[in-house]
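Here's a structure for you.
The full complex has more chains than appear here; those shown keep their coordinates.
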């Protein structure tokens, strides 16, 4: 263990950037700037402070548990913790118990990340991604209703309203631009368009291809959610866009080898993510928890599990000659 | 790709028959006749048209994704799509967005089928069966509540009524016969007894053993649901029978080598499926979605996972001589 203080800071900043699959400390700095800007505007600093606590605790826990050093260095044991740290103060009022919750939740997210890694990734070849955050976040927000020391802000457990029939509302001009950026900012639970723009800049610094995928994801999300006549209030806040943005990036650029075929596959996945966003908002309502990035996580798991489909296919071997190596059989 | 038009039609018809695990184009034709008859009686054609769209889109998607050719040929990438195509117009009113939903849902069902195949089947040896249909169907019907362009027909999200105490009602005469056939027709979401009879004929054409299992499943379902005093209205519509029918067929004939022992095992599984039908109807109620074939899927997964138990056991090897090959140890 020759971790110096400065190294630890770099690890945390790389972890901060891993929320968008980047591994770039400068990108991490910009993401923290985006969070701080949103806190400055709203006056609520608990989220940004929570994020800092989350990334530190999650990363330290990984070190204490002696998890895979390379993964820790890349920040892969930090990004679920930072999301827990940002999310809990977004949905639970500040109290002494909240900070206990943030610390224990961030530590648990590291254990859960290791568990996803040892099962989902090792056996099925599917990355855990923000699945551990979704699981931890659901349990902790739901749990908060049981504890007097924790006061949930936001939607209480409720039956989904079945009668709501939203008319189709096509956003115009500046509002359209704001939604475009909020779709990106909401990945970090930030409703600020400026924060979204800062995050997008951070992504482009790390990877132009990633930036393009994020832009495409946000555009597809707007088109599909508007065409299906989703609740305009949710669309406006960027709540129909952050999961599709992650899907476009993960399926289109990060976990598959980019190609025209993969781009079309990722576009289908992104459209499906918008539908699953609508579905999970209904399904989690009686538990009083937000759907978090579950629409992305579920879609990505299902589209990446058969990933061998997406590798470049050699031409079929000539029967009886077998010149092309293994036959290009699929995921059945 | 030397698929001719006629070949494609045969693939789609085989896929249609695969809903009952058959691989027989004529059976597929009869299943479409059953659907068309029910549409003719009810005047609602969207379900039959949706089924046709579903099987075509799902099969085409598998071809475009270059999935395993043999599985495509057998219709294994089509039957989840046809069920999506039949189910969505059953539970969602016709609108332009519904047809978008059917097409995207059928395409997604093929990806999900590949995902189940690459994980559940490859790693655990458990067939995905209609699991991808259940997952896709739940997500899309739940999602429909979020979108103004989609109007859900049928039960809205609700808390299960705990006070309902149904008296035991024993169906008599012609009604008993109708329930027997509706239990079969409802696999294709058809409430028509005649449609159920046509489907049963189609199954017998393909396999006598399969036909017998279906008959047994329907009978067991009636006995158990009546004896437990299930809601007579649901029993009458065949809604307590279609999952048990599939369980009896899948566990008794398709996925295990038939024997007396397997028949008893399948009978237990069929009884359990009736109980799980009662359970899932309660559990999914707050989400406002039907339980679809989930009672069958869950039961089948749990009874097939330890399938090594059900292979014929050789006599134990003589200790110290080891004449009998590997010891007949079970699923522990």
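A few points about this structure:
Chains here go by letter, A and B, matching the order in which they are written, and residues are numbered from 1 within each.
The working rule: a residue touches a chain if its C-beta (ideal position, glycine included) is under 8 Å from a C-beta of that chain, and two chains touch if they have at least 3 such contacts.
These numbers come from a predicted model, not from an experiment.
Depicted are 2 of the identical subunits; the complete assembly encoded in this structure file consists of 3 such copies.
Here is the rule we go by: only the chains that are shown with their structure count from here on.
A turn of 120° superposes the CA atoms of chain A on those of chain B, with the angle given to the nearest 5. Between the CA-based centres of chain A and chain B the separation comes to 34 Å, rounded to the whole angstrom.
Contact residues of chain A toward chain B in the complex are 123-124, 126, 159-168, 227-231, 265, 268-269, 271-272, 275-283, 285-286, 301-303, 305-306, 308-309, 313, 328-332. The residues of chain B lying in touch with chain A in their complex are 65-71, 76-77, 97, 100-101, 104, 107-108, 111-112, 114-115, 117-119, 121, 123, 138-140, 142-152, 156-159, 286-288.
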